[in-house]
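One protein chain omitted, others in place.
Our next item is chain A:
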Amino acid sequence: MSKDDLIGLSLWEAYSQKVHDRMNNPAHRGSFTDKDAKAQNCKLVVADFGDASCGDSIQLFWLVDPRTDLIKDARFLSFGCGTAIASADIMAELTIGRTVDAAAQITNLDVEKALRDDPDTPAFPGQKMHCSVMAYDVIKRAVAKHKNIDINELEDQEMVCECARVTRGMIVDVIRKNDLKTVEEITRYTKAGGYCKSCIRPGGHEQRKYFLEDILRDTRQKMAEEKGETQTIAFAELPKAQQFKKVEEVLAAYLAPVLAKDRGGVELADIVGKEVQIVYQGACHGCASAETGTLKLIESTLREKLDPEIQVTIYAK
């Protein structure tokens, strides 16, 4: 653990100047009425996304020229935090002057990038990513409204996270566009799994049909297939000796260097099914995070590298 982990920046310092400027003075806040549309010989398109009971909502208004399909002007209303409002403002601006089809191509990444001061420094903290995703989702809804088509034609409507109202199509899309590798990242980008957590894996307190872990695994697998990567044999089907070798390789390559920094270490004790049992070495013994954060890190690393269903436990003699 470094000093920066202990004394991080103030949250207020983790936002770009552009986020500050947009939040403090959102140029495109407001709405349009039918009258406004008529005055400009345009069609009014209004789309909603989110809900105040979930913590944020956004409404997008477009004036679309019916002859050219160009978005002549855009405004928004947003109930949300600073990042949500700044993202909504830049999103509205990005759509102005584009055709509806071109606007449909704008993603949450475009929104976030447009808010950066420096191309290599994120515009806001990672947990705020869902705010930019909201801006992207409302565009899709506006496109569907304008074309008078069911949103189902743009994305499937299988609801995965009821709390945050996030569909399967949205999750697959975000995983692909942002190359997401963990469930935590999905939550950060879409809010799915951030509330009751029942949609992460089976066994939550609410009944669910789809689970983030399954969607992540299937999507990653498809992405790998599309890349033409040869499908390796699933971890669970490998002979035990090879499973040991694989786990030990991951521990040595990714985890030993991290733990060694704090004079700790980890060794593989046993593998039972998909349960990987480990033994801590050195300073990891008795460390407060050995049963929490560190264990989670080991688990998520093994899941990412080998099998998303791996469970890591501490070997009990």
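Quick notes on this one:
In this text, contacts are C-beta pairs under 8 Å (C-beta built on N, C-alpha and C of every residue); 3 or more make two chains touch, one makes a residue touch a chain; residues count from 1.
One rule holds for everything that comes next: contacts and distances are computed from a predicted model.
The protein name that UniProt records for the chain not on display, among "Sugar ABC transporter substrate-binding protein", "Bifunctional protein PyrR", "cysteine desulfurase" or "Gas vesicle protein GvpL/GvpF", is "cysteine desulfurase". Contact with the omitted chain, checked across A:82, A:122, A:169 or A:265, is made by A:82. Check A:30, A:66, A:97 or A:293 against the missing chain and you find that the one touching it is A:30.
Interface with the hidden chain, as seen from chain A, comprises residues 11-12, 23-24, 26, 29-31, 51-56, 77-82, 84-85, 125, 127-128, 164, 187-188, 191, 194-196.
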